[in-house]
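This structure is in structure tokens; I'll ask about it shortly.
Omission of a single protein chain aside, the complex is shown with its protein chains in their original locations.
Letters are used for the chains, namely A and B, taken in the order the chains are written, and counting of residues starts over at 1 for each.
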Amino acid sequence: MKLEIGNIFIKDIQFAAEAKVADGVLYVDKAALEKVVLEDETIKSVSFDIAKPGESVRITPVKDVIEPRVKVEGPGGIFPGIIAKVDTVGSGKTHVLKGMAVVTAGKIVGFQEGVIDMSGPGAKYTPFSETLNLVMVCEPVEGLKQHDYEKAVRLAGFRVAVALGELGRDVTPDETKVYETCGMKEGIEKYPNLPRVAYVQMLQSQGLLHDTYVYGVDAKKTLSTILWPTETMDGAIVSGNCVSACDKNPTYVHENNPVVEDLFAQHGKTLNFVCQIITNENVYLADKQRSSDWTAKMCRLLDLDGVIVSQEGFGNPDTDLIMNCKKIEAQGVKTVIITDEYAGRDGKSQSLADADPAADAVVTGGNANEVIVLPKMDKVIGTLDYVNKIAGASAETLQPDGSLVVELQVITGATNETGFIKLSAR
Amino acid sequence: MAKLRVVHYINQFFAQIGGEEKADYPAELRVGEVVGPGMALMQKFGDEAEIVATVVCGDSYFNENLDKATADILEMVASQKPDVFVAGPAFNAGRYGVACGTIAAAVQEKLGIPAVTGMYVENPGADMFKTKVYIVSTKNSAAGMRDAVAKLAPLALKLGKGEPIGASVEEGYIPNGVRVNFFEKERGSARAVKMLIKKLAGKPFETEFPMPVFDRVAPNPAVKDMAHAKIALVTSGGIVPKGNPDHIESSSASHYGEYDITGVMDLTADTFETAHGGYDPVYANADADRVLPVDVLRDMEKEGKIGSLHHLYYATVGNGTAVASAKKFAAEFAQKLKADGVDAVILTST
Partner (left out) sequence: MTGGYILTNNPLVTERLGPDVPVEYLQCSYKSLLEAARDRIHLGARLLSHPLSGSVKPGETPYKSVILTKGKGDVDEQSLELIENAILACAKFQQRCDRYPPSVDLDCRLIDWTLLEGALASVIL
């Protein structure tokens, strides 16, 4: 399976009468995009804004971050089973508007977090302070239920991203990268001396605001299964996850999964990247047992030598992580797990809700309880309701000068558990 | 800015007084003197700090006169009004390590002056004090002095200036159980791939989060014949004869006591008490049977439910006592219990 990724570097975003990509500038036709959003009758209105790196801007509460892509050659389209038809993706050629993102913001539920600061001390904790962000805030029609609102905003974000991606269809990419993996037998013949390695990705799948979709299927209703690692680059996995800003995976992270990328970087050199295994993080304990059993079973069936396991979220998924790790190790397959920590504000509490000696190789995205001061920003996109009234409800949180004392938890992507960031802890 | 004032603690060996034969050298304050490893520290401090005094003390003297030595040295240190206190480095010298840890922790706790020491990770002092003071991780012998000083000096400066202390990997101290965030050079996924490649190749790798270690002990099979079994009592609840004859510390116990309860039918407020700190001792002191149930076992002995109550019991204080110390105590008295033909032990805590 071979996929060519053509990156079109976006250096600026501007609103304009005609939508196009020219000389690295994305011109956005607001009216046209508004139409795309309002196709959904449950959305009353939408506003668009642009946030650039270095600006004194705070975006909150962030729901999802999406990278615009377009399928130029090969079967299927971006976000199969959701926007495009359900054809298997991951081959041919895909163009990417690199350096920018669509950010959906707006309050789905009252305690929602998710802060992106484009400058200041908070900026270095979120990867999305480095992208040019087209932010869209959707207002629901009166009386819309939370889960319908979530779905409407989720899908509107994908439609907008696809519409923007389409603008890059005929643009010559600034950079082309080729990703290719092979079938079982071919791989063994081609790389007889390299260890067989896979990526086990755990998907958040606990319920409303905690869901992930694979080709349109709710991940909590899936059995552990196998993907070509290039499928996720075409949007095979998308986020419906709005809670736990610091360690949830926005759709952008699925499209640019860092474990997939970094395993590809070693593919054919120090290891043979066999495939991606996806599994879920359900609430029901028997589901956990089944899913981790199946994951371990596949690791054995694929004759793997090693896997990297990544997690998503807090608490409940710790149990899946440890189950996966233990069972895969028990099959004689070596594991490295990626997680983050909730060690308390003072860093002294037990970091994970579960532990096992089999987990002897751990990469951490840092302590999400660590406190940070976010200075006041000149402009807020979205609403400060949450941070001011909820997280900021205690006297010590909202400072007289307008700055906020918060835990890293509230910052989008701060302690990402796919290893998307450089933050760590010891 | 004025130079930071540093007081440095070293043992008789590093003060070039002598080896083991001089280990009983009492504590001594040398004002204005920079001795032994202090020279290397001074070099690293540059013009940011200076050693204003050196305390020299023999390792045996310190450990055998713990209370007096600690009190004397605290006074010496206080008299010099330092901004930061540095002890060692002790490398793998066990008693020196314990002395450095003890005195550094005391300076920090009693005088409110930040303190730092350095030792090899397997030095018993490391396990005992790593959660109390920053202990720079050194090699296992004085051959590692350069490397040790290179970490010790900058950490001492930061502490002296009251600057925030980074994560253990950044500063070079032995992990102290407090998780501190920092930015790595590579993103997590790249680190994970590297770690996996090492693990697959059977090469050493370092986990970023060591799993908490639980010492799980499989229980022995049940005692079949309780009516003829000899039962012993052991406690980490600090129950000792009134007056605490062995001076078991109220926290971080360094030893345990062995006490004869031949003929003792009941522990009373006049005869027994608890040495344990960290909890309200009123109820334990009023009736120590609440922690060490001698009265109930005497009843059972009478009723024939157990064969007999062993005439010796063992007690220490669990409060903050290093797991390594507790293991050492138990390994020792377990042999005594076996030799005395004890069939089963009832272990009580606070």
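Criterion: a residue touches a chain if its C-beta (ideal position, glycine included) is under 8 Å from a C-beta of that chain, and two chains touch if they have at least 3 such contacts.
Only a predicted model underlies this, so the values are computations on that prediction, with no experimental measurement involved.
What are the shown chains that the omitted chain is in contact with?
A
Can you tell me which of A:Thr60, A:Gln204 or A:Thr412 touches the chain that was removed from the display?
Of the listed residues, the one touching the omitted chain is A:Gln204.
Using the touch definition from the top, which of A:His95, A:Lys124 or A:Lys220 touches the missing chain?
Spelled out, the listed residue whose C-beta touches the missing chain is A:Lys220.
Among A:Thr104, A:Thr126, A:Ser224 or A:Ser244, which one touches the chain that has been omitted from the display?
Within the whole complex, the residue contacting the unshown chain is A:Ser244.
For review purposes, identify every residue of chain A that touches the missing chain, sorted by number.
Contact residues on chain A toward the absent chain are 109-111, 146-147, 204-210, 220-221, 241, 243-244, 248, 282-288, 313-316, 318-319, 342-345, 349-350, 353-354, 369, 389-391, 393-394, 407, 409.
Basically, only the chains that are shown with their structure count from here on.
For chain A and chain B, what's the span in angstrom between their mean Cα positions?
45
Can you list the residues on chain B that touch chain A in the complex?
Those residues of chain B that touch chain A are 167-170, 175, 177-193, 195-197, 199-200, 205, 207-213.
Touching chain B in the complex: which residues of chain A?
124, 195, 197, 258-259, 261-263, 265-266, 270-271, 305-308, 334, 336, 338-339, 341, 343, 346-348, 350-352, 355-357, 359-367, 370, 408, 416-426
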